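In this view, the complex is presented without one of its protein chains, the others remaining in place.
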Amino acid sequence: MENYFLILIGTVFVNNIVLAKILGLCPFMGVSKKLEAAIGMGMATTFVLTLASGASYLVNHYLLGSELAYLRTLSFIIVIASIVQFTEMFIHKTSPVLYQVLGIYLPLITTNCAVLGIPLLNVQENHDFIQSLFFGFGGAVGFALVLTTFAAMRERLEGADVPLPFKGSAIAMVTAGLMSIASMGFSGLVK
Amino acid sequence: MLNALLVMIGLAVALGAVLGFASLKFKVEGNPLVEKVDAILPQIQCGQCGFPGCKPYAEAIASGKAAINLCAPGGEAVMKRLADLLGVEPQPLAAEAARPKPKQVALIDEQICIGCTLCFQACPVDAIVGAAKQVHTVLDSECTGCELCLPPCPVDCITMVPVEEGLNGWKWNYPVYPISDDARKDVEVTS
Amino acid sequence: MRTLHPFHGGIHPPEHKSQSTRQGIAAAPLPARLVVPLRQHNGNPARPVVAVGDHVLKGQMIGAPEGFISAAVHAPASGRVMAIEMQPIPHPSGLPDVSVVLEPDGEERWIERQAIDYRAIDPADLRNRLRDAGVVGLGGAVFPSHIKLDASGLETLVINAAECEPYITCDDMLMRERAAEVVQGIAIMQHVMAAREVLIGIEDNKPEAISAMQAACQGSGFEVVTVPTLYPSGSAKQLIKLLTGKEVPSGALAPQVGVQCFNVATAYTIHRAVNHGEPVISRIVTLTGNMEEPRNYEVLIGTPVGELVKVAKPRADTSGYLMGGPMMGLPLTDPGVPVVKATNCIIATSAELFPPPPRAMPCIRCTRCAQACPADLQPQELFWFAKAKNFAKAQEYQLFDCIECGCCNYVCPSHIPLVQFYRFAKSEIHAQERDRKASERARERHEFREFRLEREKQEKAAKHAAKAAQAAASPDGGSGDEAAAKKAAIQAAIDRAKAKKAAVTPQNVDDLPPEAQAKIDEIEERRTHARESAGQAAAVQKSDEGQGAS
Partner (left out) sequence: MNSPLVAEKTAVNFIMLKVLAALLPAIAAYVYFFGPAILVSIALASVTALASEAAVLHLRHYPLRVYLTDGSALVTAWLLALSIPPLAPWWLIVVGTLFAILVAKHLYGGLGNNLFNPAMVGFAALMISFPSHMTHWTAPDVLAHSHWSFAQQMDFMFGGISPADSKLDAVTMATPLDTLKTQLHLERTVAEIQSSPIFSTLSGKGTEIIALLYLLGGLFLWQQRIISWHIPASFLAAMFGLAGLFYLYDPVHYASPLFHLFAGGTMLGAFFIATDYVTSPTTPLGKLIFGAGIGVCAYVIRVLGGYPDGIAFAVLFLNSAVPLIDAYTQPRVFGHAGKWFNGRKE
C-alpha cells in the first residue's frame, strides 16, 4: 500500500513527468491557453495514459516476454495509437466543443512522448501490473495538475503587460522553466 | 520470427476490431459546432468572406476549411471570439477584412429610384420594401449595411450613410490609463 | 433597538456636509429660461404634447409618458414654449437630447390643482396619476415610481434617507424642515403597497433629521432606524440588507424578497402630488463645494446650472461643476445643462478641493478594493479582465453586480480609474449584446428569405407544371381557327395529358429531387420563351413530353 502511495506522490510531485522528466511538452505548451481545454486534455491524457500503462504491461508481459523485447516500442505505439483513436471517437461523440478545443492535440497524444515514456519507464523499473497502473495514473495526474495550473497562469498572463518580444509562447516557456525550478525543491523526497 | 509476425498480426486484428466497433458505436451525425460558430458571426450576410452568407462560412470554419479571420463586419472582436471557441491562436484580420467600417445603413434616393426591384432581390435580409415600378425604401432597423444592394442598382441611387451615435448606443471610451511614457503605446492602448 | 445586518466593505470619505446645512432651504430665483429635457427618467422619454409658441401654465404637462416605463414631464413655470429642440443634458456622453425650452412669464400661474383622496381610489388609478405627475425616484436612479409601487402585500417598506455621499445634504434638510410632509408621503406608499412595516434608514451623522423624523413619525408606526455612517449605505440593495438582512438577488427586484425601497425625497413628491395635486416641477438641490454661500435651494427643474450656481457665489478659482456627489457624480462639461429630477447636488470643483489623481500605477493585487467592495466583488479581477478587454470573463466574475459606487477607486493605492474600466466594459458588453440581438434578427430574416425564395421557387414550379398541363391541353394555343379540328385536337390532347399525368405526376410533382426540379425549371423557362413564338409550340411540347417521360 505504502509502495503505491509513494509511486503516486513520486510521479505527481517529485518526478513530475513535465517538470522533472521534461516529457509531454507539446500538449503542455499547446493546450494550455484555456483552463477548460487544459482540464479536458488532462482528463483525456489521464484516461489514455492509465489505459496505455495497463495495456502495454499486458502486451509486454504476456505477448512479448523477453524474447520479443525488440518489438516493444513498435507494439506500444500501436496500442497507444489505438487507445488514442478510441478516445478521440469517444470525445467527438460526447463533447464536440472539447473535441474542437483539443483539436490537433488529441491525435497528438499518440506522439506525446509522455504516453510512450511512461510504459517504457514501467518496463525499465520492473513494475508489476498494479504498479504500472499507479505509475501511469500518477504520471498522468501529475501531467494534468501541471497542465491545469499552467493554463490558469497563462490565462492570467493574457492581461499582463509582457514586453512585446516575450509575449505569447516565449513567456510561457519562461514560466514553465520557473515552475520547473519550483518543483526541484521536491527532489530528494522520494528516491 | 514467426512469433513476432503472429504477435503483430494478432495485435492489429484485435485493436482493429475494437476501433471498428467504436467507430460504429460513437458515430457522429452532423457537426454541432456549426451552430456555435454561426451564433458568433454577425449575420450581415455580406459575403465578403468569400462564402455566400454567414452560415456557409460557419460551416467552412467548423470543418476547418476556412480561416477565422475573414469576417470584415465582425472585425477583431468576432475573430477573437472564434479563436476562443475553437481554441486557436488569434490571427490578424485578412487584408480584405481589416478595413474597419463605421456602422452604416443603405439609403435609397427616392428622386432617382426607378422601382426596378433589383435591389430587394439582392438584399439578404429583406430590408428593402417596395414593388415593381414603385419607389423602394430601406428599413433602417433591419438593414445590416452589407452593401450588397449597391452593385445591382442600375441608376446608382443607393448610398450608404453612417449611423449617428445616439444616447442609446453611446459607449464609454477605454479609460486613460498611462502605464508607460511611450506615446505610441498609449495610442495603441486607448484606441 | 433593531439589529442591523452590515453589508461587506464600505468606506468613510470625509463628509463635508456641515457647510451646506447652516442655513435652511431657500427658493432659487426664477431663471430667464428653462430647459426641460423629455428624458429625465429611466425608460422611454416623454412625448412632447405642446407646440412651439404655446403658452403653458405652471405644472402643465408638456411631455406625456410614452409606454409603461415612462413618466410625464411638466412645465416648471408658466410661460411660453420657445423651442422643442436638442439641448445639452446631464449625461456622461455630453450628447444633447430633445428638450422643451420655456421662457417664464413671471406670473407663476398654476394649473388647477386637485388633491386626491388616495384612500378612496383604486391603487392602479393612483399609480397612473403618479405617472402623470412625473413622480420618479429622486435618489438618483430616477426610475418611475408608479412601477415600483406596483407591489402589494409587502413585508417591509424601506425609506432611504441614508444620504451617504459626501457633500450632499438635500435629503437631510428636507427631513429637518418638512418631516411631517415626508411622513404623509410615506403613508401613501404604505397604503398603496400594503406594507407591513416601514423602516426609515438615516445615517447617524444627521441627528437633527433623525429627531425631526422621529417626532413626525409619532403614532404612525413607522420606525426611524439610525444606521452607522458608511458609504454606500444609501445604495438601495445595501440599505435593504442593512435594515432587514435580506439580499435582493442579483438581477432581481426588491419586491421578490418582500421589500421595496424609496428615496425620502420621492416620498415628499408623492405627498405633493397626491395631497396637493402638484406634479414634480422642482426639487431640493444642494449647492456646495467651492462656494462662498453653500446652501440647499428649492430649484425648478430645467434651471440651467450655470445660472443657478450664481446664488451660492462660486469662488474665483472654481474649475467646473459636478452634478451629484464626488463618489458617483457627473462632472458637467457644459454649464448650460439644466437641473433635472436626478440632480440632488451641484458641487463647484477646484484643483484644491478635488486634486487630479496621481499617475496611475499597475495593479498590485493588494485587494484593498475587494475589502471595500459593498457588492462582494473582486474588483482587481474585474479590472484585469476589463483592461485586457476580456469581457466574457469579466461577466463571469459578475461585472454586472457592480453598482459603480467608487469604493474600490477610492481605496486604490495605484490610483487606477477602476470605475471607468467597469463602465467601459459594461457599455461594451451592452453594445455586443445589441449587436448580437441585431444579428439574431438578421439571421432570422435571412433564413426566412431563403425559405421564402425556396417557397416561391416551388410555387413557380407548381404553377409551371399546371401551365404545362394546360399547354398540353391546347397544343396550338391561340393560333387555332378551325373550331372542330381544334376541339378534336384538344380532346385528344386532354386524353394524352391525362394519360401522361397518370404516368408521370407521382414522380415529378410529389417529391422533387433538386436535380429534377432544376431540370423542370429549365424546361419551363425554355417553354415560356418558346410559347411567345406560337409556331414552335408544338415541337417544343413534343420534346417536353419526351423528356418528361424519361
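As written, the chains take the letters A, B and C, and residue 1 is the first residue of each chain.
Keep this in mind: a contact is a pair of C-beta atoms (placed from the backbone, for glycine too) under 8 Å apart; a residue touches a chain by one contact, two chains touch by 3 or more.
Computed from a predicted model, the values in this text were never measured in an experiment.
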| item | value |
| --- | --- |
| Candidate in contact with the missing chain, chosen from C:T303, C:T349 or C:S439 | C:T349 |
| Omitted-chain contact residue, chosen from C:G63, C:G185, C:P294 or C:P326 | C:P326 |
| Touch with the omitted chain, as defined above, among C:I84, C:V248 or C:A348 | C:V248 |
| Residue ranges of chain A at the interface with the undisplayed chain | 35, 148-150, 152-153, 155-157, 160-163, 166, 171, 174-175, 178-179, 181-189 |
| Chain C, residues in touch with the chain not shown (by the definition above) | 7-8, 11, 13-14, 92, 166, 237, 241, 247-252, 322, 324-331, 349, 354, 356-359, 361-368, 370, 374-378, 380-381, 393, 396-398, 401, 406, 409-415, 417, 419-420, 423 |
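Throughout what follows, only the chains that are shown with their structure count from here on.
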| item | value |
| --- | --- |
| More contacts between chains, A-B or A-C | A-B |
| Chain of greatest Cα-centre distance to chain C | A |
| Computed distance of Cα centres, chain C from chain B, in Å | 31 |
| Whole-Å gap between the CA centroids of chain A and chain C | 53 |
| Distance from the mean Cα position of chain B to that of chain A, given in whole angstrom | 37 |
| Residues within chain A bordering two or more other chains | 161 |
| Overlap residues in chain C, where contacts from two or more other chains coincide | 362, 387 |
| Chain B - residues contacting chain C, complex | 38, 41-45, 53-54, 77, 84, 123-127, 142, 144, 165-167, 169-179 |
| Chain C residues within the chain A interface of the complex | 362, 384-385, 387-388, 390 |
| Residue numbers on chain A that touch chain C, as the complex places them | 156, 158-159, 161 |
